[in-house]
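Got a structure for you, written out below as structure tokens; questions coming shortly.
Only one protein chain is missing from this complex, and each of the others stays in its spot.
Here is chain A:
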Amino acid sequence: MEYSCSAYELKCNECGKRFGNQPLSACPDCLAPLEIAYDMELARVTFTRANITAGPFNIWRYAALLPIPAGFQPDLPVGFTPLVRAKNLGKRIGAKNLYIKNDAVCFPTLSFKDRVVSVALANAQKFGFDVVGCSSTGNLANSVAAQSARLGLKATILVPADLEPAKILNTQVYGARLVRIDGNYDHVNRLCTQIADEYNWGFVNVNLRPYYAEGSKTVGYEIAEQLGWRLPDNVVCPMAGGSLIRKIRKAFNELIELGLVEDKPVRFFGAQATGCSPISTAVKQGTEDILPQRPNTIARSLAIGNPADGPAAAKMIRATGGWAEDVSDIEIVSGMQELAETEGIFTETAGGVTIAVTARLYAHGRISPDETTVVCITGNGLKTTDALSDQYHPERAVRPRLVDFDEYLRELDGAPEPELAEELAIAGVSHVH
């Protein structure tokens, strides 16, 4: 199936100039970030509820408002991840209408980066790149590696040297060339801008960035559609570079503009780790001036000390009446455990950040219990198990005999209750020695 989309081109957010479609991420005149502008009149015809619901259960149902080149035939069913009602977690943190948007199960590599990469690589092919790459703290690396393999593109991926082992392995297994850089993400990213200048490679989050970032909008479209074409009252979103939270709002605004949902205010809340919190710090200080930080947190996927979209994210959060918070590494681990124990969702450290921040937002009264709130979980816990290594230890092995199992339970739980002991005795099981 071939997908049609609205006409689109690059536009400078700052000076308003337009640049057609090309691998370019910054305005050549003022260096401001470029974004995609659509022909919204055409979108009124193509981006309708009927067309969307007739589409496949993946992000390509929204192709009419994605920057997809003519003739592109996507066959990777990325996205349309579950929106889960989180009653158990809600009880624990005082929320009555809480939902988890669970991109920990996004296809193919278990993070929301699968969405953005699929859009970016469609454009990389259109622009004729043989080699694609990215700078990444892990999830993006995994996704670029996997999807490049499927498309037959060569991938060169640059990461900070201290990345989690699972994220390294999950990049290498797809045959990508992985380059570990002796520095933090901001060092890696700076190098990638220079490489993109020198080599004719398509870096998904550098020279292909405007196209790539649009893939994040699909999270917003899905939330609205899965709520029955309604917008929530609040969205809580993890922030690294600050792009995702802005793109979810862009999705909501497009849906409102096209009359697909009721026009209502949605408040946006940003989550960061205290060890890398340039955006939440700016929000708390009532400014959009981002002071770069040197990251020091277990939430390495959020560890971007100089976030490119940080000023815009801080401005947007404040404009919607939202807030931003940051939490300690101890709280991050608790957040991961809380979500797993209450909802059966295992998220990575970034998700721990988001859950812990959400709990605090309710505790501090920044979100009211009855409001419909969607919490975005963007990556899978299997990739950051090292963050939990101190929390769980293997128990001793038990011999395969019932008497040993009984003994084992007594060790764990103490002596059985008298009534239970009596029932067990009637059943012929001796527990009392």
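Just so it is clear, contacts are C-beta pairs under 8 Å (C-beta built on N, C-alpha and C of every residue); 3 or more make two chains touch, one makes a residue touch a chain; residues count from 1.
Throughout what follows, contacts and distances are computed from a predicted model.
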{"item": "Name per UniProt, for the chain absent here [options: \"Cobalt transport protein CbiM\", \"Nitrogen regulatory protein P-II\", \"Urea ABC transporter substrate-binding protein\" or \"Molybdopterin converting factor small subunit\"]", "value": "\"Molybdopterin converting factor small subunit\""}
{"item": "Among A:T193, A:T320 or A:T385, the residue in touch with the chain that has been omitted", "value": "A:T193"}
{"item": "Options A:V206, A:L255 or A:V357, residue touching the unrepresented chain", "value": "A:V206"}
{"item": "Selected from A:N306, A:T342, A:T358 or A:T373 as touching the chain missing from the view", "value": "A:N306"}
{"item": "Option from A:N97, A:N139, A:T171 or A:T354 whose C-beta touches the chain left out", "value": "A:N139"}
{"item": "Touch list for chain A against the chain that is not drawn", "value": "14, 25-33, 111, 113, 134-140, 183, 185-187, 189-190, 192-194, 197, 204-206, 209, 212, 240-243, 291-292, 294, 301-302, 304, 306-311, 350, 378-379"}
